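Excluded from the complex is one protein chain; the other protein chains are retained at their positions.
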Amino acid sequence: MAPIGHRRWAIAEGYIPGQSLSQEHALVSHEAVCLLNAGDRDAHVAITLYFKDRDPTGPYRVTVGARRTLHLRFNDLTDPAPVPRDTDFSSVIESSEPIVVQHTRLDSRHPNIALMSTVGYCEA
Amino acid sequence: MAPIGHRRWAIAEGYIPGQSLSQEHALVSHEAVCLLNAGDRDAHVAITLYFKDRDPTGPYRVTVGARRTLHLRFNDLTDPAPVPRDTDFSSVIESSEPIVVQHTRLDSRHPNIALMSTVGYCEA
Amino acid sequence: MAPIGHRRWAIAEGYIPGQSLSQEHALVSHEAVCLLNAGDRDAHVAITLYFKDRDPTGPYRVTVGARRTLHLRFNDLTDPAPVPRDTDFSSVIESSEPIVVQHTRLDSRHPNIALMSTVGYCEA
Partner (left out) sequence: MAPIGHRRWAIAEGYIPGQSLSQEHALVSHEAVCLLNAGDRDAHVAITLYFKDRDPTGPYRVTVGARRTLHLRFNDLTDPAPVPRDTDFSSVIESSEPIVVQHTRLDSRHPNIALMSTVGYCEA
């Protein structure tokens, strides 16, 4: 399939709640970014995180295989540094190939979960 | 009315929770895509699903009549294969006519529902 | 202020739950569209609704004053016909002036509310 998407994305919202009522993996509070690579070449992706009152950290590097999707939790990023909890951040996502990026948060601080999602901003 | 929309869309987020507390149709956990065809010709739509660690499946074929909308649940897709539950996926949606695509999830794993929605990414 | 926005928008998702646990106005289940007219001329807006298996209805006509916003509930539309509950629909929104359109649903079928929101699709 012809590739679809852009190479440069940003998500202004970012926040990982420090608490979860459940430790079941699917229901732990998380902030995720879904990366779709519909093209025929692997996409090498670099993520940079921005904060309120300190310098950016990154790049965090991941690969999304050709014709694959990766639903990446910011919770799981550790290199070069774990993502702080209960802290506002934003992200810029740069890819070697066109990809499509969508942002989702599951918040399970309370007995019932809350969800939100939006397509990222991409540079036209 | 003049057609509105694009012919090529992508939704990077996709996940059907395997559990629902209610079996009432409106409240079963589902992942849906709303397809609006405001034009005067039927839109023939092909959906391809992308996964983390196996090849894409599809196309799933649906028709959206002229001047009609179709709110399609991924839960209901069965040909060429049912959509696996509790599994991350993405979708690419290709249409013979301009359409508008919006993504929605209702999550009813817990006693109270959670909703999320976003317009799909379209190729400019 | 210089106007901002577009004249032609679409929202593919639409559904008004027939039930609400609360009859308090702010908490009745509703489907809403927020219309911002930041320009210096009144915006005359026509909304057309699309359904799964019958012809479109409309136009529903509203005016958004210059430098004003209107948060319109589909629940409140009655002319030329009320919007059916528990029924999938989509909408196309056409304005005489540039406006910005955002879609929101509050679902209060259950003891706790669920929210979703997304910017509409606009014709570039």
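Order of writing sets the labels: A, B and C. Residues in every chain begin at 1.
One rule holds in what follows: contacts are C-beta pairs under 8 Å (C-beta built on N, C-alpha and C of every residue); 3 or more make two chains touch, one makes a residue touch a chain.
On a predicted model such as this, the values are computed, not experimentally measured, just so you know.
Residue-wise, the contact with the chain that is not shown comes from A:Ile11, picked out of A:Ile11, A:Ala32, A:Ile47 or A:Val100.
Where chain A meets the chain that is not shown, the touching residues are 8, 10-15, 17, 48, 50-53, 55-56, 86, 88-90, 92, 103, 105, 107, 109-112, 114-121, 123-124. Although one chain is hidden here, its contacts on chain C can still be listed: residues 1, 4-5, 26-27, 34-38, 67-71, 99-102, 104, 111-119, 122, 124.
We take it that only the chains that are shown with their structure count from here on.
Our note on geometry: chain A versus chain B, Cα centroid distance of 21 Å, whole angstroms. Residues of chain C found to touch two or more other chains are 112, 114, 116, 118.
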